[in-house]
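== subunit A ==
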Amino acid sequence: MDWLFLLIQTLNGIQYGLLLFLIASGLTLVFGIMGIINLAHGSFYMIGAYLAFSFTQMTGNLFTAILLGIPVTLVLGYGVERVFMIHLYKRDHLHQVLLTFGLILIFNELQLMIWGGDPNGVPIPDVLSGSLPISDTLSYPVYRIFLSVVCLVLAGSMALVIRHTRVGMRVRAGAANRAMAESLGVNMRSLSAIVFSVGVTLAGVAGMLAAPVETVYPGMGEQILIISFVVVVIGGIGSIKGAFVGAVAIGLVDVYGQVYLPEIASVAVYGLMAAVLLWRPSGLFGRT
Partner candidate 1 sequence: MKTKFDNISRRRTLGMLGVGVVAAATALPARFAIGGKAKVRIGTLLPYSGTYTRLGQSITNAMELAFAQAGGKLGGRAIELIKIDSEAKPPKAADLTNKLIGREKVDFIVGPVHSGVAMGMAKIAREEGTMMIVPNAGANQVTGPFCAPNIFRTSFSNWQPGHPMGKVLLDEGKKNVVLCYWAYGAGKQSAQGFKDGFVPHGGNVIKEIGIPFPKVEFQSALTEIASIKPDAVYVFFAGGGAVKFVKDWAAAGLKGKIELVGPGFLTEGVTKAQGAAAEGIRTTLHYADTLDYPANVTFRAAYRKAYGKGADVYGVQGFDAGQLIRAGLEAVGGDTGAKADMIKAMEGASIDSPRGKWTMSSAHNPVQNFYLREVKNGVNEVVKLAMENLSDPAKGCTM
Partner candidate 2 sequence: MSAPILSATGLSKNFGGLNAVDNVDLSCALDTVHAIIGPNGAGKTTLINLLSGDLAPSSGEITYRDRDITALPAHRVSRLGIGRSYQRTHIFPEFTCWQNCWLAAQSREPSSLRFFRPANAALAVRQRTEQALATAGLDSRADTIAATVSYGEQRQLEIAMLLAMEPDVLLLDEPLAGMGPEESVQVVELIRRITPGYAVVLIEHDMDAVFAVADVLTVMVDGVVLESGVPEMVRQSTGVREAYLGVGAAAADTGCEL
């Protein structure tokens, strides 16, 4: 195992970690910051991927497809918040689990009725479809590098907005103590609606961006649901930095597990989460 091999595998791990952060970014907001256990996160990711598939077929370009898709997910997120989530802010986690479980069932069936059961692919945009040769036989797809850059930009901007802007401050205040924030004049009703729909849009955009490297098929949402929660929880609830570090850690553990310890590869990620939570019971950077 020469050094180049190890280096490339590490790059693979980081790239997979960044993709996981992108996929879990919506959940970091809705679950991490707002404290809503949203099991339907995977469904919004799936809907985003299918929107990208349909709009790319219509317009022929992924980026225009994303631009068309974002308003749809915003409206969807806003609608779901106003109709369903609004009743749950004062309820405990379990009711959120049950309601979002119901949403999974509905979205899965609607997807089948609208798009049918065939697995689909979304073509990588031509400008990004090349590959950089890094060894005589292996080259690295440019699109994955583009995805990593997008993830870094997203992580930075999310941390910036949440940490250093007034909106971010109000969001954190609302998450810490909703009643107190309301009494201090923060309009939690509209703020929750905005944050939830942005969270849903992030999940949708993640689906649109990941569609070219993933397959768009029924049930793709459930595949990423559990790993998204693992990312948020390992990093520590309410911490963007934590989710980022958590995602990269999972990416590396997953890749190294796959290459060096294949027998336990499937349980490596869960082992990591259990270990982290037992060592620091509220995640790496979580507030207790």
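Please note the rule applied: contacts are C-beta pairs under 8 Å (C-beta built on N, C-alpha and C of every residue); 3 or more make two chains touch, one makes a residue touch a chain; residues count from 1.
Inclusion criterion for the candidates: all candidates are chains of the complex that A comes from, given by their letters.
Bear in mind that the values here come from a model prediction, so they are computed numbers and not experimental data.
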From 1 or 2, the one in contact with subunit A within this complex: 1
Partner candidate 1, residues of subunit A touching it in the complex: 2, 5, 8-9, 12-13, 15-16, 108-109, 112, 116-121, 123-124, 131, 133, 135, 137-141, 143-144, 213-220, 223, 254-255, 258-259, 262, 265-266
